[in-house]
Structure formats: C-alpha cells, structure tokens
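One protein chain omitted, others in place.
Labels run A and B following the written order; every chain starts at residue 1.
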Amino acid sequence: MLAYIGRRALLAVFTVWAISVLSFAIIQLPPGDYVTSYIAQMASMGSVVTDEEAQNLRIQYGLGQPIYVQYYKWVRLIAQGNFGMSMEWRRPVTEVIGERLWLTVVVSVSALILTWALALPIGIYSAVRQYSVGDYVATFVGFIGLAVPNFLLALVLLYLGFILFNAHIGGLFSPEFQDAPWSAARAWDLAKHLPIPALILGLAGTAQQIRIMRANLLDELRKPYVVTARSKGLSEARVILRYPVRVALNPFASTIGYTLPYIVSGSIIVSLVLGLPTVGPLLLKALIAQDMFLAGTIVLLLGVMTVIGTLISDIVLVWIDPRIRLEDT
Amino acid sequence: MATLVLPVEDQRVFVASQWQLMWWRFRKHRLAVASGIVVLGFYGIVVGADFLAYADPNASEAQRSLMPPQSIHWLDGGRFNPHVYAVKGARDPQSFKRVYRADPGEKIPLRFFAEGFEYRFLGLIPTTRHLIGVEPGLDASRAIFVLGTDVQGRDLFSRLMYGTRISLTIGLFGVAASLVLGVVLGGLSGFYGGMTDTLIQRVIEILRSIPTIPLWMGLAAALPREWSVLQIYFAITIIISLLGWTELARVVRGRFLALREEDFVVSARLVGCSEMRTIFVHMVPAFMSHIIAATTLALPAMIISETALSFLGLGLRPPAISWGVLLQHAQNVQTVAISPWLMLPAVPVIIVVMAFNFLGDGLRDAADPY
Partner (left out) sequence: MRMLRSRRTIALAVAAVGIVAAAGALAQSKSTLIGKLEGPEVVTDAAKFPRTFREAPQLAEQVKAGKLPPVAERIGQDPLVIKPLHEIGKYGGTWRGGFTGPADFWNGYRCCSGPDHLLFWDYTGDKVTPNIAKGYEMQDGGRTLVLHLRRGMKWSDGKPFTADDFVFWFEDIYRNKDLVPTPSAAMAINGKQGVLEKVDTYTVKFKFPEPYYMLPDVLAGSTDLAGQAWRGAFGLGGYAPAHYLKQFHPKYAGQAEVEKKAKDAKFDSWVRMFFNRSDWSLNPELPVITPWKTVTPINTPTWTLERNPYSVFVDPAGNQLPYIDRVVLTLAENLEVINLRAIAGEYDFQARHLDLAKVPVFIENQAKGGYKLYLDPGDYGGDMIIKFNLSYEADPEIAKWMNTTDFRRALALGIDRDQLNETFWLGTGTPSSVVPADNNKYNPGPEYRKLWATLDLKKANEMLDKVGLAKKDAEGFRLRTDGKGRLRLEIMTLGGQFLQFTQIAEMIREQWKKIGIDLVVQEVERSLALQRTAANEQQLGAWNNDGSEHLFTFPTHVFPFDTIAVVASSGPLYAKWFQSAGTQGKEPPARMKELMAKFKRAYGVPEKERIQLGKDVWKITAEEVYIIGVIGMGPASMGVRVVKTNMGNIPSRQYNSPDGKTPTISRPVTFYWK
C-alpha cells in the first residue's frame, strides 16, 4: 500500500513538472509577447510607443531572452516561493491571484454541493425505476444542464435577475461590500450573489454524476445480497438506501478529487459572463495579454490541483477496492 | 420436479446473435430510441440544408433588421392557403427600436417547392427549388421570415439550417479524430501494458490536468490567420479532438486490460495468431459496442466545445455560419432584452446534445448484453 502511494506520488511530481513546461509553452504559442500586446493597446488609444521604447521594455521585462531561459528564471522564482510579477497588473502574481483564489473555491464548492444535491436523488431514482417515465423525466432534467450553452444562460439569468428582482448585476459582492472587512453582513452579501453562479455551474456537472451514480447503483442492485435483503422482507427504501447506495457512493466519493479542478476550469467562461472576481476571467485576460507569469502560474495551479485531486482519488479508490491495485501492476 | 419450459420468445434469447441481443436491449430504452430518430432527423437537415433554407443566408438588408418571427396563417377564409402578411418597419423615434407592423390586408401566399436562390443539391445538381418560398421578385417587405431576422436583416431560419450543417459535421470530424487516437493509444496502452501503458497514462493525465481553455487559446492563436475559413474549421476540430481522445482511450484501455486475460484471447494466442490478428479479429469486436457508445457520447461534447470556442472568439468566425457563431451574435444584452428570437439557435443545440446523450446511454446500456 505504501509502495503504491509512494510510486504514485513520485509520478505525480513528474506530472506536475511536465505540466509546468507545457503551460509555459502554451502561453508562448501565440505570436508576439506581452510588449507586443502592450504596444497594441497603447496604439489603439492613440499613444505611440517607439521601437526604442519597446526594446527597452523588453529588456526591462526580461522578454528578450530565449524561452528556456525565461522558463528557468520562472522555475527558480517558484522555488523561492515567488511566482513573479504580473506585467499587466504591475503587482506580484501571488497578490493578484490570492484575492481571487479562495473566492473561486467558494463558488466551485457551492456548485459542487448543488451538483450532488441534484445528482444523487436523480441518480438513485433513475436506477431504481429504470426505463420508467419518471426515469426519463428525471434524467431529462439532469441532462439539461449539460445541453444548455451556459454562457447564454448566464446572460439571461443576469438580465432576468435585474428585471425581476432588481438584483445587483454580476460579481460576488455589492459595491459597498467589495473592499469592506469581513462581517456577517458581507458574508450574507456573498451568499446572496452565489445562487446564480452555483446554479449554472452546478447544472453542468450534474449529468456526469447522475450517470456514475446510476451505473454504480445498477451494478449493486443486481448483486445477490440485495435479493437476499428483499426476500428477507426489508422495505424497499431500506433495501436500497441502507447498503447499495452507500456502496455506490464509494467510487462516487473518490471522484471528488478531480471534480473540483474540473469545475474550476469549467467555470472560466461563466465567470467571465457573470463578472465574477474569480480566477477564470483573470486567466483569460492574462492569456490574451500574454502576461506570462500570471497566466503560467494559474495554469500551473489548476494543473497541480488536478494532479493532487487525481492522486487522492486513486489512493482512496485503491484503499476501497484492492482489485485496482493489482490491475495497475 | 418438472423442467421449466420457457415461452418461445425467451428461448430465442439463447440462440440470438450478439447484435440482436443488443438491439432488443436498446429498444427497451424508449428515450434512446426516440433520440436516435431525432438525431437521424438532424442529419437529414445536414444533407438538405440548402433545400430547407429559403433565403440567402448572407443577404443583408437594413430595412428588415431585427424582425420578429412571422406567423404563418394556414387558413384563408376556411380554405387551405398558407400565407404571411406583408410587414413594414421603421425605427421608432422614441424608443429607438425597430418596430414592424403586419398588414393583414396584404397577404403573401406561401409556395411549396418554390424558386429561390441558386445552390447545388448534394454539391452536384444545380437547382433553385426550396421547400418553401414566395413569388420571386418581390421586395424586402414581402418575404417570409419564419424565425425573424438578425441585426443585418438576414433570415435566421436559413442561417440556422446552414449552421446545423457545419456544427454537426464539425462534430463528426472531431469525433473521428478522437476515435482514431483513442483506440490506437488506448489499445497500445492496454494490450502491451508495462512501460507503454505508464507512458501513455502519464500523457493522458497531463493533458487532462491542463485547463482546456488555455490550451485552446494557445493552439488557436498559433493558427496562421491567412488560412481560409475551411482550413481553420478543420484545425479547430483537430484541436478539440486533441483533448477528447483521453476519455475514449481510458475506456479502450480498460476493456483491453479486462479482455487480455479472457479465455478466448489466450487461446487465440496459443493457437498462433499474430498480435495484429488477435487484436483486430478477436478483441476489438468484443468491445465495439462500448466504442460506439463512448463515441456517441463524445459528439455532444464536440458541439458544446465549438460553441464555447466561438464565444471566446477562437472558433469559427463570420462569414462562416455555425451554431457557435449564431449564439455568439446573440450573446448580448440587447438580444436578451429586445430581440430574444435570436437566441433560438440554442434550441437545436439543446435538443441535439440531449438526444446524443440519451442515445449514447441507451447504446451503452445495451452494449453488454450478456
């Protein structure tokens, strides 16, 4: 068991390194660099940046050097706990991200909770009443989240929120609470802004979870012990809930590991439309502006989250189901 | 004790072929069957898009900008004579909206198999016949706009037909690419195991850990802008499929691992079959159904990805028409508030995605009939 964990952990480190290289490379793919993007922005506002100034900027930002040198610089900074300076925000990357990271987690966790709240009952019902009308209706509802283009839905909800409820448009805080210190009122303000993002993001993940839940439960329900329990006279509800559901939840629970990062990256577009101060819109803007360190750090962060999540999931899975351990050899 | 004699139908079960069993199982899932029919219907639209569209999808006209959908009146004084009313519009000086008034006095009869703009049916036969239309030569105020028009006055229904064609075929190419990559790499991984497996698994894990959007943006931005719309179209499908194959590879690998130890495979090897033969003749057919199911489920993901890419401005661009492009035009406040019919392209997206999902579920349920 320990050997297995050790091996997986080692592989995880290697994966993280590969992700760092890949994320850096991806950021550099588009033509030009931050200075090009910066000049373009200046020019479109009527300020001219001469060639000499551009050269100077490149030297100052260290953009003149070849990519592997820049990458090495970045890795060295990370080793020192410093993720570099964001050229667009002119602040350390950690400061720019730091404010938004935990907000991202809050939104994603809310979405996750909503997903489960929907997926579990629907999944169970669907497995128990397979092929019934109720099954179809429930599955339909569950899958709608997957099918509706979520950016359009976000805009519609934003508008309806304003027209019907005079809700504050987008964001996670009303202006008066944006920079205020923490208080019960601020927390309540945040809670008021969460339903729309959580709904849109949560609906998207529901379908997948329904499938897993249903498939697992169906497998369990066919097992002999269920027949035994029934024949012994237990009520249907107890038969299902008491054991099969709990067993079916096990692999389900192990998927938490990579569901969270999945939701985080899946929320990029919706966050942009809703104007949420999360990591998503930050990443998009950084990619467009080619703000190397900021974009690279966020991509790396998301990648690392996924790797850790998968690692945890796999360990949990192995712990529960010894067969998989053997399969992996 | 008397032996049980099963009714004839159940006896059929014992002698039925694998595919027949699958079909019977599939049929039980009514929603999946219905979805299958829906999907076929959509691909019918793909083939007949030009025929179903009645207006040139690029013909713009400011005087019919943002017309709401017209209602077709089927009866005229008790007789079957489908027609629409002529519509005139102008910009209201107070509200700045374009306001259209239908004139019940002027009826424009609807014709079936009418003459319209020229196109080539199936790319070969030049013709001008469309499903519906009006008398040729009438001006802009006397035409049909079943689903209304967009900002440039282009008919939404016709654009939707062409959009369906591109969106559904882009999905196919992408899925085909994912399929090839997934089966090959997943198969190698599962069949050989060991070092190959570990390597491929790591690659999959790395690819899955990177958030898709930066990857898309990086790759899409690296595409040379000189490429024609068509070339970019193909490049986009390849890009999307680069991430889609991982799921399929996992399934294939899992199947290979499970089957590797099965009796029939071992015996095939012992008898002396080459590896290639073992794989393709004996193993692949065993999980073909799983592949089909997984592929069907990959398609809706392609479609959603295409709309997401268009939203980011990376996917297909005008003058190409796809669901993503149409939704991109609708992604603004004035559409939601004033011209909501422009959001109608979301409906086929929803229907198709749901249909493919149910179809895929049904196929997967039926995939393992034993």
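Going forward, a residue touches a chain if its C-beta (ideal position, glycine included) is under 8 Å from a C-beta of that chain, and two chains touch if they have at least 3 such contacts.
Not measured: the values here are computed from a predicted model.
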item	value
Which residue of B:S60, B:T127 or B:Q231 touches the chain not shown here	B:S60
Positions on chain B contacted by the hidden chain, ascending	58-63, 65, 86, 88, 90-91, 93-97, 106, 141, 151-153, 221, 225, 313, 317-319, 331-334, 337-338
On chain A, residues whose C-beta touches the chain left out of the figure	30-32, 36-37, 39-41, 43-46, 48-53, 56, 60-62, 82, 85, 88-92, 96, 99, 155, 158-159, 162, 166, 168-171, 175, 178-179, 272-275, 277, 281, 285, 288-290
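Here is the rule we go by: only the chains that are shown with their structure count from here on.
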item	value
Centre distance in Å when chain A and chain B are each reduced to the mean of their C-alpha atoms	26
Touching residues on chain B, where the partner in the complex is chain A	28-31, 198, 202, 205-206, 208-215, 217-219, 221-222, 257, 300, 304, 307-308, 311-312, 327, 330-333, 336-337, 343, 346, 349-351, 353-354, 357-358, 361
Parts of chain A lying in touch with chain B, wherever the complex brings them together	11, 14-15, 18-19, 22-23, 25-27, 29-31, 131, 136, 139-140, 143-144, 146-149, 151-152, 155-156, 159, 207, 211, 258, 261, 264-265, 268-269, 273, 283-284, 287-288, 295, 299, 302-304, 306-307, 310, 327
